[in-house]
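Here the complex is missing one protein chain, while the rest keep their positions.
Chains here go by letter, A and B, matching the order in which they are written, and residues are numbered from 1 within each.
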Amino acid sequence: MSTAEAPAEAVPDRGVPAVQLTGITKRFPGVVANSDVNLTVAAGEVHAICGENGAGKSTLMKILYGMQPPDEGTIAINGEEVKLRNPQDAIRAGIGMVHQHFMLADNLTVGENVFLGAEGLHGIGRAARARLAELAERTGLHAKPETLLEELGVADRQRVEIVKVLYRGAKIIILDEPTAVLVPQEVDALFATVREMKAGGYTFLFISHKLDEVRAIADTVTVIRRGTTVGTADPKTITSRQLAEMMVGSELPSPETRESTVTDRDVLRLSGLTLGAEGSDRNALDDVTFTVRAGEVLGIAGVEGNGQTELVETIMGMRKPSGGTIELVDAEGKARDLTKAGTLARREAGIGYIAEDRTRHSLLLTQPLWVNRILGYQTREPVSKGQLLDIAGARADTERIVRDYDVRTPGIDVPAAALSGGNQQKLIVGRELSGNPVLLVASHPTRGVDVGAQALIWEQIRQARAAGLAVLLISADLDELIGLSDTIRVMLRGRLVSEADPATVTPQELGSAMTGAGEGDEE
Amino acid sequence: MSTDVALESAPATPVRRRRGRIPGWLRGVIWAVIAIAVISTASYSTGVAALTSSNTASTALRLALPILLCALGGLWAERAGVVNIGLEGMMILGTWGAAWGSYYGGVWSGLLAALLFGALGGLLHAVATVTFNVNHIVSGVAINLLGLGVTKYLANLIFAPISGNPRQSPPVPKFDTYSATFLSDWLGDLEKQQRVGISDVAGILRGLVTEVAPLTMIAIILVPVSFWVLWKTRFGLRLRSCGENPVAAESLGVNVYLHKYVAVIISGAFAGMGGASLVLLRGGADYLENQTNGRGYIGLAAMIFGNWRPGGLLGGAALFGYADGLQLAGGGEAVLALLYGAVILVAVIVIVQLFRRQWIAAGLGVVGAGILYAIYWANDTLPSDLIPYTAHFVTLIVLAVASQRLRPPKADGQPYRRGED
Partner (left out) sequence: MTSWRTKLLPPLLAIVFAVLLSAIALIISGADPLQAYGTMIGQMFKGSTAVDTVNLATVYYLSGLAVAIGFQMNLFNIGVEGQYRFAAVVAAIAGGAMKLPPVIHVIAILVVAVVAGMAYAAVPAILKVTRGVSEVISTIMLNAIVAGIIAFLINADQFGVQRGNNIGTRVIEPSGRIPGIPLGSGTLFGFVVIAALIGGAYWFMLNRTRFGFELKASGESTTAAAAGGVSAKKMTLIAMLLSGGVAGLVAMPELLGRDYSYGITATQMYGFTGIAVALLGRNHPGGIALGALLWAFLDTSAVSLEQINVSKEIATIMQGIIVLSVVVAYEVVRRADLAAEQRRVGRALAGGKGSSVAEGGAV
């Protein structure tokens, strides 16, 4: 497609742009996060910034919000060039940011969260509360100012964030992946608020990688890839496929038709798996039943927060199910009930595990790579012998992983924290595929990694699958799911609601199944 | 479709509104009434008048002060997110400062010097924990070591030539005391009448209004003042936000480092004042090596007991002070009588739990009450060597029972560096 590389036609002139970024470059030790970014946002529009995970959207927004200074380039707000040294400068310039991970304090009240830092405007007394009530009305926030924040649900927390921004008089509002945590109805409510406010003269920067949402709300969309802006387009006319290709370059992985390696030998059998949720009557997992066979990749699709994390952690033995069974069948066909087994026993039985948050769940950041090789394998060859560690074995095997999985590192003695995300993940994949696993549980295996690492990780999973590995794949990246899976199951509110054939399904169809749009009876 | 989908990043807990929340001050009053009722009943049933004598109450007040002040110090630091286990060291610095200032310039100079010395300790803690991100407990332990060393050194240098003893200061001026004479006499009459309930309340109140030093009054007033500053002012809001979510606070223009510094310095000053309350009150010693005897730690425990709230820590300090004062004024017999009071208290709790249909909690309560009663029944007095540690045992039990309901500031003890999230 030609639109992929060619910068699309310039935005029609609509007066002085609200935000103009010119030649923004930001380097971090060893990496360039943004290089020569140019962005023009007209006043009174919703301008979407699209890009893959790791494309540099967040860094760019942190620069615009004064949280990080750019190394090069200029920022102009309403036509005036400004220097944003800290968030206060940005606030003064009329910029507000609704962070993806809310910047709220659970133990403070709604009012305190809003007034904090802006006490100079109306104090923290009656005048402030009056102003808060007014803004709460506009954004649909119904909580009382003296309610503790922790008592609010996610959508209300987001409203508090928006109120906070408005309270400071921002006219240019950055929404950083605001829909990631919301369910569809809440997304609709948010979009209604955004439209209303746009009519009231506010300008929005809407960060997202969800194409359908961008098309639903944005007036203009700018795509960022590998740290730089690759083009601007009108979301009303561009197709999702064109937009997607701009985001990933020409390397959009098409669901390739390949030989099925699925066998009829069951490896993982889940039946009626149920997990209660703390403080809620509804289960986090509700009667989940499925089977993964040798040579099969079973993909689980779903909007984040619908029980995927709980499913993985229950399979790995980090959460105790309230009902149901988990069975693993080894290569000889002997079934073993793992429902009561601990995490280590499950790993020893042949489950490899790529966790969704690698820095929290897969790595010891300050330890050298070869020590990280031992984690999860401390009872097995080649890294341990009985109760003793086999350090020479661990080092040799780490060298092998570094070689075979192309982990870019000066050596195996550097701490894991020093590697980039992609290289950390390659190390983890190498480790988890090395114990001759019969099952690999892969949770977002390529989240936040560079394209090179992504391709390598996919290839490794395909090879292992061809060799008879069963894979349970959880991903928010629909292309990844469609490209890798042999079967796709959709998860919604803790239950498996539908099944799709990756050979025929489109991301759009999958997306509507994930949001429950197909289930009229659910209303 | 229902909208309350369990979201991963949000607590799965649905909106849980507490029904008819009782205002804090009322809860405090209710607790005070329950406590006095229990003690009065125990005093009446066991015939141990020391439980509610004015002597016990005034001793308890004097002993509660250093704990209260340290707990307040802990509150300020921890609300700003800095764990201050160095209170003990800062308090030791305060005792020396108080004796030195008072000896050379009178009691008020002594108080000022104690505040300054404590604040210096706080400053050191702030430099280590805020600027250099040292583990808060490590820094606190080091400050306790340093506080002890510095005061010993200074005492040797300054006091030894005067008092002839490097471990002790010469006698120093003490605060005058004031009594609400009329009230005190009337309460004294009531106390002597030995009427159930009324005499007990009168005894306790008389102890609290007789021979009170200005330092005592200041310390008690600091509780509502701390509440007001921390919860009702812009500065307090900013300070607390540093202890809850410093990243968010910084993004909203709060100077987190500055607020933490101020909080920890104030914390140290309060601990120093706690030291002064050991030296400058009548009935207490002059500067004496090791006189703090772990009270800084107990203050921290009182603050935790009080759930990081001013009213709660007042209750915690009162409890420790009372347990301490009782064993001083009444001995093992009185502590045993207190045990009887504990049985009554547990029984009340059991009834409440039964009412709430919390069967397991009620069952555990019955077992606990049974054990306590057995100890009470089987002994005439408790071993005198263990009695001074009543407060410590109480702390352990309270922590074991209630620690899951406590709510420390979210970012308490966490390292924070500007620009890193």
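Throughout what follows, a residue touches a chain if its C-beta (ideal position, glycine included) is under 8 Å from a C-beta of that chain, and two chains touch if they have at least 3 such contacts.
None of these values were measured; they are calculated from a predicted model.
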Just to verify: which one of B:I36, B:L123, B:L148 or B:A180 makes contact with the chain not shown?
B:L148
One chain isn't shown here. Among A:N78, A:T379, A:S498 or A:S512, which residue touches it?
A:T379
I'm checking contacts with the chain that's been left out. Which of A:V16, A:A192 or A:L344 qualifies?
A:L344
Which residue of B:A42, B:A219, B:L300 or B:V350 touches the chain not shown here:
B:L300
In subunit A, positions touching the absent partner:
28-33, 35, 53-59, 226-228, 316, 318, 342-348, 353, 355, 360-368, 371, 374-379, 384, 386-389, 391, 408-410, 413-415, 417-423, 448-452
Could you please point out the subunit B residues that touch the chain left off the display?
85, 124, 128, 132-135, 137-139, 141-150, 152-153, 156-157, 166, 294, 297, 300-301, 304, 383, 385-389, 392-393, 395-396, 399-400, 403-404
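Keep this in mind: only the chains that are shown with their structure count from here on.
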Computed distance of Cα centres, subunit B from subunit A, in Å:
46
Complex interface listing, subunit A residues touching subunit B:
67-68, 86-88, 91, 97, 99, 101-108, 112, 115-119, 123-124, 150-155, 157, 164, 181, 183-186, 277-280, 282, 284, 304-307, 309, 493-494, 516, 522-523
Where on subunit B does subunit A make contact in their complex?
1, 3-17, 232-234, 237-238, 240-241, 244-245, 247-254, 407, 409-410, 419
